[in-house]
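Structure record follows, encoded as structure tokens.
One chain of protein is taken out of this complex; the other chains stay put.
Presenting subunit A:
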Amino acid sequence: MTTETAQQAQLTAVLLQHEVEQFYYHEAALLDAHRYEDWVLLFTEDTHYFMPLRRTVTRRQLHLEFTKPGEMAFFDEDKNYLEIRARKFATGTSWAEDPPSRTRHLITNVHIAEKSGDELQVHSNFLLYRTRLKNDVDQWVGRREDTLRFTEAGLAIAKRHIFLDQTVLQSANLSSFF
């Protein structure tokens, strides 16, 4: 009996892992297909989409590496601002993405760190490859800390904090979503 219960728990964990990974693959496909307005629908109304600044600091001061909410950031968005950003790309005059960038979102190391109530704390790594025009190439690598919430419509992103690995950003802009 004990073995059967343990197996059952393992199976539940595998299925949950599968569901979360499929959610991320779906999300990445929306972004890479430039379906930004559909992508925004994956976020809850109270979402917080945040990309702090990262600084090169010594090991002793590593607690100061990232800025915090209330300090400067690259992205500090509520749902409304995510919608504005998506609409901006749809105006036909957002030249930073016209011609559109070719992007590929690679999501890996998906780890469900915590499950409580209807929410999951999920950590993942990403590689966002962007190529623009004839030969512009940008690559951003980093880590995401998400809160995913089970809603009637399925999984939704209630919090996304994005930690880039670059300190001095090596690109001219951030006109992609992470």
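Here is the rule we use: contacts are C-beta pairs under 8 Å (C-beta built on N, C-alpha and C of every residue); 3 or more make two chains touch, one makes a residue touch a chain; residues count from 1.
We adopt the following convention: contacts and distances are computed from a predicted model.
For the omitted chain of this complex, the UniProt record lists the protein as "3-phenylpropionate/trans-cinnamate dioxygenase alpha subunit", which is one of "Stearoyl-CoA 9-desaturase", "Carbohydrate ABC transporter permease", "CRISPR-associated endonuclease Cas1" or "3-phenylpropionate/trans-cinnamate dioxygenase alpha subunit". Shown as candidates are A:3, A:58 or A:116; the residue that touches the absent chain is A:58. The chain omitted from view is touched by exactly one of A:3, A:91 or A:116, namely A:91.
Summarising the interface, subunit A meets the missing chain with residues 51-53, 55-58, 61, 64, 67-68, 70-76, 81, 84-85, 87-89, 91-96, 132, 167-175.
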